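First, the structure itself, so that you have it in front of you.
Selected chains from the complex are presented in situ; the others are not included.
Labels for the chains are A and B, by order of writing; each one numbers its residues from 1.
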Amino acid sequence: MASQQKNPVLSPYRCFDPEPSQREVALQLYSQVRDLPLICPHGHVDPRLLADPEARFGSPAELFVIPDHYILRMLYSQGVPMESLGVPTKDGTAVETDHRKIWQRFADHFYLFRGTPTGLWVQDELQSIFGIHQKLGQENAGAIYDRLVEQLSLPEYSPRALFRRFNIEVLCTTDAATDPLNLHRTIQQDGFPVRPTFRPDAVVNLDTEGWTWNIQRLSDASGIEVVDERTFLEALRQRRQHFKTLGATATDHAAPTAHTGRLGENERGSIFNRALRGQASAEDARRFTGHMLIEFAHMSAEDGLVMQLHIGSERNHNPQVFQRFGRDMGADLPRATEWTRNLRPLLDEVGNDSRLSVVLFTLDESTYSRELAPLAGHYPVLRLGPPWWFFDSVKGMECYLDQVVETAGIHNLAGFNDDTRAFASIPVRHDVWRRVSCNWLAAQVVRGLIDFEDAREMAAQLAYGLAKTTYRFTGGEA
Amino acid sequence: MASQQKNPVLSPYRCFDPEPSQREVALQLYSQVRDLPLICPHGHVDPRLLADPEARFGSPAELFVIPDHYILRMLYSQGVPMESLGVPTKDGTAVETDHRKIWQRFADHFYLFRGTPTGLWVQDELQSIFGIHQKLGQENAGAIYDRLVEQLSLPEYSPRALFRRFNIEVLCTTDAATDPLNLHRTIQQDGFPVRPTFRPDAVVNLDTEGWTWNIQRLSDASGIEVVDERTFLEALRQRRQHFKTLGATATDHAAPTAHTGRLGENERGSIFNRALRGQASAEDARRFTGHMLIEFAHMSAEDGLVMQLHIGSERNHNPQVFQRFGRDMGADLPRATEWTRNLRPLLDEVGNDSRLSVVLFTLDESTYSRELAPLAGHYPVLRLGPPWWFFDSVKGMECYLDQVVETAGIHNLAGFNDDTRAFASIPVRHDVWRRVSCNWLAAQVVRGLIDFEDAREMAAQLAYGLAKTTYRFTGGEA
């Protein structure tokens, strides 16, 4: 421990400004929120990790490299073939199977992540979870690999053990509308506060590959034969109820644009029928999604599920990568997003409904100050989600706080979520948010814009309170 | 006074960076501009406040809460009904009439404004105008209310007294083209430097509710019977002359987009006639506004009135709020704005006219560095207005200075304006601008990018000089 303090790779002041008065206030604020339980209202942890007490994370390559699209995209951008990183191909072409080699390749290129959140996360995980206080690099990759392999085989590094150690108060997964949620039942029965989130994109986006098959599964799961738009809505309502019985408090919806617009009964019926016959056009799909967002907003007003909108990702931008490796390989790319006019039809119907809460996520930072903060600072139903994806980073968070708080305050924000499938990175991501937000508040304090007492309350809200209230987690979960 | 200094709610260093060398330079610069007279070339103060020597501000709720759309929107976004804040309904439904309760409700929710300019303004107004050195909150709301009531009844807290105390060198109101400006005459006769601003939106935007009635009033006011587009332009010219006789130096024009485009004589005549018959379409209105902006630019070149363009607000975004409460309730929302191509038709005609000055205001910060600074740094007629509306804030000002000065310098800026209907907030808003711009210049000094002597001159220009020259206030006014 003493030697660790002598050679820390990670500074205890990391993310804080160097100016002594600000750093001091930041540290005071941070010390009060550092150990608060983690509220994880949106993420992509695989429930299988937690359903089986014997589950393990696998090799260091499986834990850190192969499933992480941040890592894959950076290495790929610098000419490292994804095959050489063990990413399975759709056609079964052979890929690297030696995980020690994959890890070495990652370490050889770890310099690429200097100045990126991935660099920070990985280094912090190695240190704070595995006690490895060295900078990962070409030379020590093998030794670190061996140590990680050893640790990962131990019960105290099992997903369930880390879940306890991470002090997670609640964790929400993201699940298809057709998911029976049996794993969630098991996990909950074993005392873990894990909740599902209703994400119906695969049955709502008419151009999803396999949509018709998804609809058949929806019929099966709901027990309602989906034969037209009316039964489709019924089946969705049934699934929402099922999700609620398993503790869901939220839904999630992704779309490339924020377009919303009500369709007439005939029109939406016709589109749905065309889709059932496999004849829906891209424009049909776009308009149907725009209509369904309004339908879902009404359902949320009725059943109380918080509605999340993740807008602006152009999925599978690289057709070669998609054809060879499939989804989530780092080839989803942001595009400019318009909110003010696109959301208007939805808000016209439900923008003032006190029962409803809609959380907005953007990949277009220029919309923070121009559209999102003004919208959330007026409409009772709107909250802003935290910086998303590429913006889950020190500068991303500072940009967000700089651009939204003056107009929307902090009480129209949804707190933090880690939005990750990389389970081991959860506490690190929350820690970065807590550090950055405390440092940001400290700047406000030393500039005389808020006082320390206010900053303390704001820090606790940003670290913990806002996520809990926004997502309607009430009472104890574990 | 001693105890006030011991427990100041507001730091004398507020808005300054904590780094000691920068803070010191900021303070030196600020101490030289702090007490300069206020130039207020654009705002929405009600002239009735100043026309009658006996006028008073009313209750603390009437002064601070009920007319302030920044406050209304934040409280509304957090579920506080506007009825409970005493905002009058259009249909006369009863609203809260107990102003003490309204004030208490505001104080109960004052924590929502932490980190917002409203929070800063209100706290500063309470302290610097009313000598209240406590943080407003649930407990002390009643006592503060009582104290304010007492003070507001005193002659030294009358609008005219505060006008003198604020050291306002010139204040411009914003007035309909049809306004007879009788109040301005009275105010001026009593020695107050208050000037009108010609804002013809209500007769130019064909889709304004009550447009035909407005045209009738225009005929009445101008003495020119408006029967077609030619007489319409004549009447507008007459009104501009009238405004000039009352000291106007500027016009103001608001539009959702920056579209400009000349219409042929037949076309604009036809559109105007359709409008007179109540048959103008939305597209007619859009194109007519785009044409009229060019007409007004020519008129300004001729009569010397500075032309202000406020672009990008989607008015009355929330139909429920509009139907129940009307305009200016915090439900106007910004949208993305394009300048480079939209302004081109106007600039093609008058962009190099040495007689003309056009001041541009945006709600889209992404256009500062991309379009506005490059435009203003080339076209002789263009000046950039200060950060507007949601951006009249510490971060908003810093973002503006960061993004425009490197390309446009400071001499293509229009200085500051408070743009407020909240009279008591005028000195506070100028003070924030003076503090932030001095701190920004201090950063330039301590980073060796400009020297102190230059910074001193720039500070005075930003605080005072640029507004005075841009708006062509020459000679003494009071």
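Basically, a contact is a pair of C-beta atoms (placed from the backbone, for glycine too) under 8 Å apart; a residue touches a chain by one contact, two chains touch by 3 or more.
Bear in mind the structure is a predicted one, so any value in this text is a computation, not a measurement.
Count of copies in the whole complex in this file: 3, from one repeated sequence with 2 chains shown in place.
Keep in mind that, in the parts below, only the chains that are shown with their structure count from here on.
Between the CA-based centres of chain A and chain B the separation comes to 40 Å, rounded to the whole angstrom. Those residues of chain A that touch chain B in the complex are listed here as 19, 21-22, 338, 340-341, 344, 347-348, 351-352, 354, 366, 369-371, 373-380, 382, 402-403, 405-412, 443-444, 446-451, 454, 457-458. Across the complex, chain B meets chain A through its residues 9-19, 73-74, 76-79, 111-117, 119-120, 135, 314, 317-321, 330-331, 333-336, 363-366, 390-391, 393-396, 399.
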